[in-house]
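A protein chain is absent from this complex, but the other protein chains hold their places.
Should a chain be cited, it is by its letter among A, B and C, assigned in written order, with residues numbered from 1 in that chain.
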Amino acid sequence: MATKKNKAAKKSVSKKKVSVRQSKVSNPEREQIEIAYIGGGSRGWARMLYRDLALCPTIEGRIRLYDIDHAAAKRNVKLAAEVFDHPDAVTRFSVSAMSDPVKALDGADFVIMSIEPGPIELFANDLDVPLRHGILQTVGDTTGPGGISRALRAIPVYLDYARLIMEHAPDAWVINYTNPMTLCTAALYEGFPDIKAIGCCHEVFGTQAMLARLVAKVYGLKEPPPRDEIRVNVSGVNHFTFAAGAYWRGVDLLDLLAKEIETDPDMFADQTEHALEQKRNEKWFSSKGLVARDFMRNFDALGAAGDRHLVEFVPWYLADESTLHRWGVIATPSSYRLKRARQRDESARRSSKQARAQGQREPLKGSGEEGTRIIQALLGQKPLLTNLNLPNTGQIADLPTGHIVETNALIEENRITPMIAGELQPSLQSHIRRVVENQKLLLDAAINADMDQVFEAVLSDPLVRISTDRALDMFMELMETNSPILKAYQEQVGWTGGH
Amino acid sequence: MATKKNKAAKKSVSKKKVSVRQSKVSNPEREQIEIAYIGGGSRGWARMLYRDLALCPTIEGRIRLYDIDHAAAKRNVKLAAEVFDHPDAVTRFSVSAMSDPVKALDGADFVIMSIEPGPIELFANDLDVPLRHGILQTVGDTTGPGGISRALRAIPVYLDYARLIMEHAPDAWVINYTNPMTLCTAALYEGFPDIKAIGCCHEVFGTQAMLARLVAKVYGLKEPPPRDEIRVNVSGVNHFTFAAGAYWRGVDLLDLLAKEIETDPDMFADQTEHALEQKRNEKWFSSKGLVARDFMRNFDALGAAGDRHLVEFVPWYLADESTLHRWGVIATPSSYRLKRARQRDESARRSSKQARAQGQREPLKGSGEEGTRIIQALLGQKPLLTNLNLPNTGQIADLPTGHIVETNALIEENRITPMIAGELQPSLQSHIRRVVENQKLLLDAAINADMDQVFEAVLSDPLVRISTDRALDMFMELMETNSPILKAYQEQVGWTGGH
Amino acid sequence: MATKKNKAAKKSVSKKKVSVRQSKVSNPEREQIEIAYIGGGSRGWARMLYRDLALCPTIEGRIRLYDIDHAAAKRNVKLAAEVFDHPDAVTRFSVSAMSDPVKALDGADFVIMSIEPGPIELFANDLDVPLRHGILQTVGDTTGPGGISRALRAIPVYLDYARLIMEHAPDAWVINYTNPMTLCTAALYEGFPDIKAIGCCHEVFGTQAMLARLVAKVYGLKEPPPRDEIRVNVSGVNHFTFAAGAYWRGVDLLDLLAKEIETDPDMFADQTEHALEQKRNEKWFSSKGLVARDFMRNFDALGAAGDRHLVEFVPWYLADESTLHRWGVIATPSSYRLKRARQRDESARRSSKQARAQGQREPLKGSGEEGTRIIQALLGQKPLLTNLNLPNTGQIADLPTGHIVETNALIEENRITPMIAGELQPSLQSHIRRVVENQKLLLDAAINADMDQVFEAVLSDPLVRISTDRALDMFMELMETNSPILKAYQEQVGWTGGH
Partner (left out) sequence: MATKKNKAAKKSVSKKKVSVRQSKVSNPEREQIEIAYIGGGSRGWARMLYRDLALCPTIEGRIRLYDIDHAAAKRNVKLAAEVFDHPDAVTRFSVSAMSDPVKALDGADFVIMSIEPGPIELFANDLDVPLRHGILQTVGDTTGPGGISRALRAIPVYLDYARLIMEHAPDAWVINYTNPMTLCTAALYEGFPDIKAIGCCHEVFGTQAMLARLVAKVYGLKEPPPRDEIRVNVSGVNHFTFAAGAYWRGVDLLDLLAKEIETDPDMFADQTEHALEQKRNEKWFSSKGLVARDFMRNFDALGAAGDRHLVEFVPWYLADESTLHRWGVIATPSSYRLKRARQRDESARRSSKQARAQGQREPLKGSGEEGTRIIQALLGQKPLLTNLNLPNTGQIADLPTGHIVETNALIEENRITPMIAGELQPSLQSHIRRVVENQKLLLDAAINADMDQVFEAVLSDPLVRISTDRALDMFMELMETNSPILKAYQEQVGWTGGH
């Protein structure tokens, strides 16, 4: 309740802001911004950001990349030139790679974060170790024993960045893309309570697309309406969110869907065949949305994330592979994670030439991500109503205040206002609360480096249905694989490795 | 938690809706609507509604007036013709007066409610009786012993209308203008929990205007920016609301105001002279906003209602007239209430001719009220973000769920989504909570006709600082004056008049 | 919040009470009481009650048995005579069997409830049907699909009794022994909110005995201290309760136990051998308390119920029989339930003679149950501090108010005051809250006969880790077996059997 101190802080900040804004009243044509990109060596995300910025006529400025893999960041500097030189580009950003995160952050207006917490081999372990003890995971980057293991690696890193941002870019808006989304974003707020951070995830876009197709079918439209005409009232935590309501114009889409479910006898038919084919073709990320609709059938709210994520938060779909396949979902194997990482490294080395060649040939296309739209909205150029991960200040009344939840919010000039999410069934709310309470437990355990409490979180995870003694063995193995990367933090806070 | 039954109900409703919307997809030029107007004999409000509708090019249809004073409703039928015949009118509504509320409500798309709870003499008593026992009130229609007395008359009426709406217009949107706003709207939800009702009040408009003038002054603009460019993050209950934040573009207006307060030594100078002059000139509704700003000074949030209302919710400004005048506020006397009512009746008799005469002469002007804009937004014609009185579903996390609170909300086609209000200081929140708890107590007492509990609410009102025995005398007198009008309800629920 | 009406009711009741007490001030030697026994045909419980009463020198009076099996009740009338004729008996109760529950209840001071909800074949089904779908249950009378099925049969019966008690014995203290304890007791409060009901369970006695043995071992005592010297601060819901603290004199027994766990390497050794032997010997109810201690190890609070119950509330111990056996626990098979019921019927037919013969031979011994001690305490004869199932009014601050929880309470003359339970780890609290929320869901579903919502409760039960479609098959089978007994209630509230 140290409100007065916050107020003091707020005031000094806002005095500065006022003067900035005063100049802004004169309303320049194209706004000049500084972006710091943490994890700026990442392949996919960097390219997408460049493309979206290059197509945005109302902003220009600088991007400063930082990555612990400095060579990767430098590769992305080259890549940038090619995108912004493309004939379709309507604006220009100068891009540089910093060897020190402070230099990237200092004075930034926006900070974009997208990192890989630890080497890819640890991601593989996060899948393999639990599997050896009888726990199957489809993704393993958000929840389950694998997600917990990943969170333990990511949280200390995010706490550190929170402090750097507090010192070097306290007024910047921070946009996080890293998983586990909820806990990374939460760690930012733990480290710097006044941070202006949001977590962004595209999973809901798929839900909107699915509903748009439903609209087209029911109303006999030639094309599905555009995604942003489909309003989904998102409620939950990232990757375990639900549509408490969904609308197209005045039409209640959940009612439409409920009718479909009632009348289509084949909707929930066994999808094992399909799953096996997808597996043969290594189409790891496809799904039919059957699990999302199974939630609708059982709990009156449509799952608003991909099935691959939804199944990891409840105990019903991952007992074994055949159960999973019945729902048309397949698990991404660790081997693919390793392979893709290696391919990327190779392709990165070749990318420069290719990209140039391609760049001239192919038109520049937007990525479908919303980061650039969000930046425009925060600059006051055009308000945006979308789903974001933010501290709960009442938007989901049933969940604890302060926890990072995913709901809609209205983004306007230098402010974001969450929207009331709408009520879910008590039974479904109870499943979400269970997940939230475990996230809080884990966050607290990670901050205090309390290994006993981490194990409590492992036991309480919905996927952990093995005997407690076996769960302990699994946990110790996971911690063993993580130990080198955790060592620095262990020493820092006196982590004992106990139990 | 009978969610399934609600769902069933919802479904049958929405099936109908879907078919309606299906036809709507064809998108007609001008939407056809049916409005029921309860209290349709009222002078001011009817005229304003006509004018706003007449100037709105996208809707047309019918208005059915109902008033217990049927003659007054019939007079307003005539008045309507004159407004819609005006050359400036761009659309047309046919208006009729019903002698039965059911006929007004049946099949309505919108229900507007604006009534006087009991004869004007009882309003006068609500001021005079407390005054005789040492309690000064500036308005007496919302809170204080007078507001409590008025609520006791209004709540049974509103419960009855809730049931009528449930039976005859369950899908209609209900817009309430009657005070006490919070309790009348709450009674609608008590009587029909699935009602789609909102309470509308223009007090915040004054706050926006004041802040617009501040912007003009600080930024040297020739004209204050238009009201709807000033965003006020409203938080509280009607007439006791606060700006948790206020913005113009990216500018934080509360910071601007805080600076003004710090640097302007005369801002809080004694306004007794001014008050006495206003009193001499019978300018009962004017105020300088000093009390609103005194809240800013003491509690870091600007009062977002007129000073005449704000002073009635706290114990500091109404000890006696001289204290009140020091803040530049004056109390509206009961004599004025009686006089104005009589004048209105006379003017009503003459209005027909005058209006016709005037109507030809003067251009048709909008009222400044938002009812028509809200109707357009609910029809999906243009979204509107404004402050509304609605059940709390998290928009003010500190207040109990379900209570009618005032915050911003986004109005879109057939749905309203509340916005998170933003946090107030704990001390101020505590004052609001005190008011809210007393409103809940009173609502419950009124519903159960529990006179002992009503008296508890009287004692707990912030204006009641007299000895408990004297308060009981005052209460018994107030109940005596109300007794004829309460009798029907007393018999209905077995009100004993106890204590 | 209809407090005033409650008060009115309370007053008229207590006026009567005052006059009763006035006579009581003269302090009679032996208090005269009337006991109604619902389920009075039950074998074991009736005999135990008789014995305990017969050994209690401070009360005497009448017992009126009611059972839907009137013959069984009549048999128990005969049995009574034999117990109270025993030379060791120090008091006398006259016992009669009523064919109408109203006659049993009318004017009773105490109501004892101990019934079997439905024929024993349905209990067998509650075990067999889930087992066929891959869900193993150890007891199946409290939670899990079996407990849910049983609750659906019991709740309507308990709602009916609540109304009968309200009409015929509103001042009586009601002592419930039937499982599912939490939901049966909750149904009493749903049906008659002012009921004075408690739920009694002896599971904690075993925990006290275990701790008493620990004390003896550590302090080298010849005999364990008596059970009532061991204070266990109970916290949870019946059969899923924990010792938030445990004391003997000033000694903290949880600390003692933690030390034992740390230093005894064999404490958690594999108990498969032992389990198989118990199974061979049909010792269904034995357990080593390993699971109770595993909670202590993992969550810092000792399980305060038998392992057979504890394992049914979490997903870790019941994956299959071999996992269960590893912890030294075995599952009671449905065949045993059927066999025991048949044996009892036979033995009942023979019991009369035997009992008489035995009665003369063997000394009369107390049952170890606390019912008679509780009655004495409520009569003001001697206060008792013990664990009871009661509506939560704050004793477990983390759980919802009103839910039936199990904690300690102080029983004095005509009043019971719950004691603060003490805090459990957040992780463990989360597991309990999950159970509580599901109980609330189920109770509400049962009251409204909402089959969809019952299925939500089935899915949300910790033991249900099978695919949702398979869970639905299981659920439909269970409902099919229950359908004859549910029919009456279905018709009463319009149960549709939907989904």
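Keep in mind that, in the parts below, a residue touches a chain if its C-beta (ideal position, glycine included) is under 8 Å from a C-beta of that chain, and two chains touch if they have at least 3 such contacts.
These figures come from a predicted structure and were not determined experimentally.
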Residue of B:364, B:441 or B:476 touching the missing chain in the full complex: B:441
Candidates C:258, C:338 or C:364 - the one touching the absent chain: C:258
For subunit B, the residues touching the chain missing from this view: 268, 294, 298-299, 315-317, 319, 323, 326-327, 425-427, 430-431, 433-434, 437-438, 440-441, 453, 455-457, 459-460, 464-469, 471
Where the unshown chain meets subunit C, residue by residue: 1, 3, 7, 10-11, 14-15, 17-18, 21-22, 24-25, 219, 231, 233, 245, 247, 249-252, 255-256, 258-259, 300, 380, 385, 393-397, 401, 408, 410, 412-415, 417-423, 425-426
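Definition applied: only the chains that are shown with their structure count from here on.
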Fraction-based call for subunit C against subunit A, same above half, different below: same
Chain located farthest away, centre of subunit C as origin (C-alpha): B
Mean-CA-position distance for subunit B and subunit A (Å): 43
Chain centre separation in whole Å, for subunit C relative to subunit B (CA means): 54
Centre-of-Cα separation between subunit C and subunit A, whole angstrom: 47
Multi-chain contact sites of subunit C, meaning residues that touch two or more partners: 440-441, 453
